[in-house]
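Beneath this line is the structure, given in C-alpha cells, with notes to follow.
As you look at this complex, bear in mind that one protein chain is not there, while each of the others sits in place.
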Amino acid sequence: MLQVKGLSKIYPGRRGSPAVTALDDVSFTIAPNSAFGVVGESGSGKTTLTRCLIGLEKPTRGEMLFEGRDIARLSPQDMREMRARIQIVFQDPYASLNPRMSAQDIIGEPLLIHHDRLQLTARARTDRVVELLERVGLGVRHLHRYPHEFSGGQRQRIGIARALAVKPQMLILDEPTSALDVSVQAQILNLLVELQDSLKLSYLFISHDLGVVRYICDRALLLLHGKMIEEGPVDQVFDHPQSDYARRLIAAIPDVDPARSLHLTA
Amino acid sequence: MSPQQSAHPSRWQNWQRSLYRFRQSGLSIAGLCIVLVLLVIAVAGTWIVPFPDHITGGINTAARFKPPSSLNWFGTNELGQDVFTLVMAGARVSLIAGFGVVMIAALLGGLIGALAGYAGGWIDDVLMRLTDLMLTLPSLILAMAIAAALGAGLDNMVFAISMSWWPGFARLVRGEVIAKKEDLFVQAARALGASNSRILFRHVLPNVMSPIIIKMSLDMGFAILAVAALGFIGIGVKPPTPEWGSLLSLARGYLPDYWWTAIFPGLAIFFAVLGFNLLGDGLRDLFDPKARR
Amino acid sequence: MIRFIIRRLVLLVPVFVGLTLLVFTISHVLPGDPVKLAAGPQATAEEIASLSREFGMDRPLPQQYWHYATGLLQGDWGQSVLTRRPVAADLKIYLPATLELVFAAIFLAILIGIPAGLISAMTANRWPDYLTRILSLASIAMPRFFLALVLQLIFAMSLAWLPLNGRFPIIDLPPPTITGMLTIDSLLAGDWLAFTTSCEHLLMPALAMSLSPLATITRMMRASTLDVLQQDYVLAERALGLSQSLIILKYVLRNAFSSTLTVIGLYIGWLLSGSVLVETVFDWPGIGLYATKAIVTQDFMPVMGVTLSIGFIFVLVNLVIDLLYGVINPKVRYQ
Partner (left out) sequence: MALLSIENLHLTIPSFEGEAQILNGVDLTLERGEICGLVGETGCGKSLTGLSISKLVASPPARYRQGSIRFDGQDILGLSESAMRALRGRRIGMIFQDPTTNLNPLFRIGDQMIDVALHSTGANRWSTSARREARARSIAMLERVGIQDAHNRLDDYPHQFSGGMRQRVLIAMALIGRPDLLIADEPTTALDVSVQAQILQLLFDIVREDNIAVLLITHNLGVVARLCTHVAVMYAGRIIERGTMADVFNRPRHPYTKALLNAVPTQKTRKGTLQGLGGSVPDPYLPHAGCRFAPRCAWAEARCSEAVPPETDLGHGHGVACIKAGDLA
C-alpha cells in the first residue's frame, strides 16, 4: 500500500541558527488493510512525517510510494486525486473543525471538493453524510449542530466521518485519542478497529502512548530525533527492544499495573 | 423528525445566548439607540426638520443670534438660520462620509491584508512595508493635502480620508488571516485537497469577519470625527451644505456670547462618535465573550 | 542587546528613503500648480515660467527628487514658494512647539491612564470600573477641537483662570531657546516665572489633546491587566502565598504595561498629525498651523517638510518603544 524509502527532511537554519534534521533516512512499508504505528516523543519528527505524507511539505530526500507512485513528485492534479485516497484525522478535536460550519457542511465538504470525480447530487450528498454519521456512532439529529455543541469524543467522530467521506484507502491518524478521556478514548479506538475491518482500510497510527499503539497496530516504528530506532511487529518492538533508548522509554511508560509502583520497586 | 426541523433549535439557541449578553450591557443598548436615531435623522432629515429651506442656504437675518427657545430649539446663528435644522442636516453628510470612508478602507485594506496574510513570502513583505510606510505618515495632514488638492467636496473628502485609513484594516486583516491560516481546520481543508480560494473564502475569512465588523463599527465613529476635523480646518464640504465640523469652525468666532451656535454641533459630533463606539464595544462582547470580564 | 539596537538602526535607512519617496510622489501626483498660485492671478505666462524655473519645477520628476533628497541630507528642506523662507528654518521654530504639546499630552495620558486602567481592572464590574469605562468611552468620542473650545469657553473666557491662547505672552521675556520647548528651556535657565507662565499656556491645549490617548491607554491597560490576571502564572503565584499587592504591582503590572506600550507609540503619531486641530483653537504656533497654511496655498515644499519630519519622529519614537519593549520582554531581546 505505502512504501517509504530513505525519507529525510532537513530544515535550513534561519539567520545563523543551524539547520535542523527533522527526518533522517526513514524507511518502512504498510501492507494493505494493516495498521502501522509510529511512536515518538515531541521533537522526534512524527509530525513532519505526517506533513510530508499528505503533501503539506516536500521531503529533502527519499521516496513515498503510494501504490507505486511517489507522493512527493506528483503533479498538482494527481496530487488532488491522491488526496482523496489518503485522509488524515488530527489530534485536537477542538481545532480541527471549522467553528462556523455545521456537521453536515464539515462532512459534506470533501464530497463537494471532489465533486468532479464523484458527481453526487445534493440529495445524494446529504444521504452519504447521514450514512457516515451513523457509521461513526452519531445520527441524523446531529446534522445541523455546530462544533461547539459537541463533546471531544463526538468531534473526533465527525473528524473520522469527514476523512471517510471520499472512501480513502489509507487513514493517517495523528494522535487521535490523546486529547480524550480514558473512557471516550476506548470508544474511539474500538470504532477505529471496527472501521478498519469493515472498510478494509490501512492505518498509519501516530502516538506517544505505547499501550494504544500496541492495541491498534500490527507493526510499529520508534522515532528519536528523526532517526528510526526500532521497527517491526508490535510484540517484538515492545517486548524485546534492541536499543536501550527503547528499553528506557518502555520502562518509563506508567502502566496500570500496581506491581510496578515506585513504592515496591524503589 | 426530518433533518431540517432539528436545525432551528441549535442555531436559534446560539443566537439567543449572544443576544442575552448584548442586552445585558446597558452601554451597548444605548449605543444602538444613538446609531438608530442618527440613521433616522440622516434618512428622513429634510422632512422632519422645522426650517427645511435653511438647509439649502435660505437665511433669515432678522432672527440673528436668537438663544435656544421653543421655536429654535438650538437657537439661531449669525445668518438667522435655525441651528437645530443645520445640525440635523449635518447628520446625513457625516454619516454618508463616515460610511464611505469605512467601506473603502475596509475593502481596500481587507484585500491587501488578506493577500499579504495568505500569500506570505515576498508579497507579504512588500505589501506590509508599504502599509507600514503609510501608517508612519501623519494621516490627518495627508488627508488635508489630498482634499485641498482635489478641491472641496464630499467625495474628495471621503477619498482623502480613506487613503490614510486603509492601512489600519490591512494590518488587522493580515494579523487575523495569518493566525487563522495555521489553524488545524484550515490544514485539514488543505489536506482534503481544497483549492486556495475555497480555503480563503470558506474557512479563513468567515472566521475573521467578527474582528473586522467590530473595527468597522468603531471606525465609523472615528471617521465621522475625521470628517468633522477636516471641516473644522476649513477643507471640508463646500458651503452651504451644512457639516458639523464647518458649523463648529464658523461658530468659533462668536464665542462666548453666542455659545449655542458652537455647543450643539460639537455635541452632535460627540454623541454620534459615542454611539458608534458603544455599539462597537457591544459587538465585541457579542462576538467574543471572553474579551470582557 | 547592542547588536539588536544597531540592527534596528540600520533597518531605519530604507524606511527613511521609502518615506521621502512616498511623500515626494504623493505631493507631485496631486493636481494643482503651486507656482501659478504663488505668482498671483494677473501674472503673465513668462513670469510663471521664470518662477517655476527658479524652483526647478520644470525639470523631470526623478531629477527633482534627486535634488530634493540630496538637499535633505545637507539640511536644505527646500523653500516655500510663497514666502521664500527655507523650510528647515521654519521647522526649527514650529516643530519644538508641537513636540512640547504632544509630549505633555502623552505624559499626562500615561500618568493618569496606566493607574486608572489598573484600578478599573482590579475593581472589575464594581462602581470604579463602570465609572472609568463610561468616562473613557466618552473621552474617546470627544472631538479634541470641541473639547478645546469648551475648555477655552469655561477656563479662559468665563473664569479667566488660564490664558485664552498663545504660547507665551509677548510682554514677558521668553527664556533663551536651547531645546525650543519653553517649559524645558525656562527650567534650564532656572527662570521660575517663565516656567509657570509657559505651563499655564500649555495646560489647556495639552489637556485637550491628551483626553483621547488617556482614555485609550486606560482601556488597553484594563484589557491587558484582565488578560494577565487570567494567566496560569498569576494563579501559581497566589498559590505560593505571594500577597495580592506584590503580585499586582510587580508581576501583573510589568506584563500588562508591556502590551500597552505599543499603543503609546501609535498614539504619538496620531497626536503629531492631529495637532493642527488644537493649535487652531489656541493659536499655538506649531507645525500643524504651518502645514495648514501651506496646504491651503498648495505650497507643497513645507507640506513635505512637515510630513517628513512627523514621519521621522514617529519612526524614531517607535524604535525607542521597541527597544523599551525589548528591555521589558527578555524573549524579544534574544531574537
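Remarks
The chains carry the letters A, B and C, assigned in the order they are written, with residues numbered from 1 in each.
Here is the rule we go by: a contact is a pair of C-beta atoms (placed from the backbone, for glycine too) under 8 Å apart; a residue touches a chain by one contact, two chains touch by 3 or more.
Note that the coordinates shown come from a computational prediction; the quantities given were computed from them, not determined experimentally.
In the complete assembly, the contact with the undisplayed chain comes from C:Gly241, out of C:Pro62, C:Gly75, C:Gly190 or C:Gly241. If you put the hidden chain back, the residue from A:Asp116, A:Asp244 or A:Asp257 that touches it is A:Asp257. Mapped onto subunit C, contacts with the missing chain fall at residues 231-233, 235-244, 246, 250-251, 254-255, 258, 328-331.
Taking the whole complex into account, subunit A touches the unshown chain at residues 41-42, 151-153, 181-187, 189-190, 193, 208, 210-212, 214-216, 238, 248-249, 251-258, 260-263, 266.
What we mean here is this: only the chains that are shown with their structure count from here on.
Set against the C-alpha centre of subunit C, every other chain centre is closer than that of A.
Averaging C-alpha coordinates per chain places the centre of subunit A 48 Å away from that of subunit B. Note on chain placement: the centre of subunit B and the centre of subunit C lie 24 Å apart, centres being C-alpha means. Our note on geometry: subunit A versus subunit C, Cα centroid distance of 55 Å, whole angstroms. Those residues of subunit B that touch subunit C in the shared complex are 27, 129, 132-142, 144-146, 148-150, 221, 225, 228-229, 232-235, 248, 252, 255-256, 259, 262-263, 266-267, 269-271, 273-274, 277-278, 281, 291, 293. Within the complex, the subunit B residues that touch subunit A are 1, 3-4, 6-7, 10-11, 14, 183-185, 187-195, 198, 202-203, 206-207. Subunit A meets subunit B in the complex at residues 54-56, 79-80, 83-84, 87-88, 90, 92, 95-102, 104, 109-110, 113-114, 126, 130, 140-141, 143-146, 149, 159, 162.
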